[in-house]
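A selection of the complex's chains, in situ.
Here the chain labels run A and B in written order, and each chain numbers its own residues starting at 1.
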Amino acid sequence: MPTLKESVYDILDYDPECGLVEKIVTIGLIILIITNVIAVILQTEPGIGTEYATFFNVFEVFSVGIFTIEYLLRLWSITVDLRYREPVRGRLRFMVTPFALIDVLAVLPFYVPFFLPVDLRTLRLFRLLRVLRLFKTGRYSQAFDIFIRVFRNKQAELLVTVAVALVLLIISSSLMYSVEHDVQPDKFPSIIGTMWWAMATLTTIGYGDVTPITPLGKLLSGCIAVLGIALFGLPAGIFASGFMEEIQRKTQHPVICPHCGKLIDEQNRERET
Amino acid sequence: MPTLKESVYDILDYDPECGLVEKIVTIGLIILIITNVIAVILQTEPGIGTEYATFFNVFEVFSVGIFTIEYLLRLWSITVDLRYREPVRGRLRFMVTPFALIDVLAVLPFYVPFFLPVDLRTLRLFRLLRVLRLFKTGRYSQAFDIFIRVFRNKQAELLVTVAVALVLLIISSSLMYSVEHDVQPDKFPSIIGTMWWAMATLTTIGYGDVTPITPLGKLLSGCIAVLGIALFGLPAGIFASGFMEEIQRKTQHPVICPHCGKLIDEQNRERET
């Protein structure tokens, strides 16, 4: 028979083949997260925010209360998990996992003003991050795991893409600044100010609030835009190869050795990663 | 000799190696669908809509009449199809297939006003959806089937992409609202109002009617735009891997060894799906 701690751990740790209590708790938390998102959004609506202020405050206290209890129970019961077995070090290691940090960030802004005279109303937005938890429990958590794996495998390539993009941003802003600054000093005030234009051009957003007017500026803009298209192709290409790798990993089949005719099992492939 | 019901079923159910009657009926229906699309579009043209009002009305009655007869004949003869064999349950199951629902939606707005005092003129647009039927009968129906299969196989990944996009939309709107609301209360009126900007930025459309003006807002905008590019890469990567899978599936047929004539059984490949 499981101890109380084990039961709490089982209830909070969602897995697809779980019991009824677990399902109700999971679904209840999901509903609470979603209603929190809706509440944070609606609170900013001109009419609604002020009129139902009391309701939103009560709901906030209630939500933060539930989230706090959930977090403390998770922290208490996590030692059941073998990875976080040790009472102190295990719990500390659990506390710095991304999802545990999000859970703290979701409730902390509510408590801080009691101790420190700071206004943390905008940090209320951190509660929105809890919505990420939905990906862990939903029907599509397996597909989401593929995303996480692809992102992790292609981390270096994606970071290099971001770095290349940053270098392109700096160089194109500098060039455009030196070409357009004299003609439009208000729109291209400095290299940093020109980055707004460079960002809109490299990402092909093109808001149109800042555009070059000199022929040289336009020519430069065209060249930068072409580099922007290439930049667009990089993540698409990286993701494509990442997803293909995932599919191949799943489908790799045994190879038959032509020398002895025996089956070579998959351990050779282990070296691939 | 086929019964009348079987003949009707054969005529309405297009397949590439069909007889002359079937071809004429199929082409006739395609022409009717396309002329309907053209009629719905032209009816909104300032000059044309009012001048030829009578013609458009007559054509609508005629089209709806044909589409109604077609739908009823389909419903009557569908029991020939083994999947919908049972007279009542089979027909009900057929009625909820996507294409049968589109066929009802295409004619229903015409009949409802006779029974209920509602104006359903805008619902006339549902007739446009019948144009989707063209993909089933055209020369490229095979290529379209690949699309459907890729979409179905990659459904979970595509839904997760949409979910990630939605989360990004909510979080970036909330952040941008808290940064820009005080400076431009008319353009960033609430979180929901800011979503218009966030949508235009994440999709890299960039209409330019709403743009941040504070330095922090511009910086945030740049970061969101970069996430938007990554988001763009995801469906491209997913489709690329989906199309590759389709190609691999098609090309992995059992190979016959020309030396010994035996089949090289590809049982390893069976595991792929």
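In this section, a residue touches a chain if its C-beta (ideal position, glycine included) is under 8 Å from a C-beta of that chain, and two chains touch if they have at least 3 such contacts.
Note that the structure is a prediction, hence the values are computed from the model and not measured.
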Oligomeric state of the whole complex, in copies, if 2 are shown: 4
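The criterion applied here is as follows: only the chains that are shown with their structure count from here on.
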Cα superposition of chain A on its sequence copy chain B - rotation in ° rounded to nearest 5: 90
Chain centre separation (chain A, chain B; CA means) in Å: 30
In the complex with chain B, residue positions of chain A that touch it: 37, 40-41, 44-46, 49, 122, 125, 128-129, 131-132, 134-135, 140, 142-144, 146-147, 150, 158, 162, 165, 195-196, 199-200, 203-209, 231-232, 234-244, 246-247, 250-251, 253-254
Chain B residues touching chain A - in the complex, by the definition given at the top: 156-157, 159-160, 163-164, 167, 170-171, 174-175, 177-178, 181, 189-192, 200-201, 204-208, 211, 218, 221-222, 225-226, 228-230, 232-234, 236-238, 240-241, 244-245, 268-269, 271-272
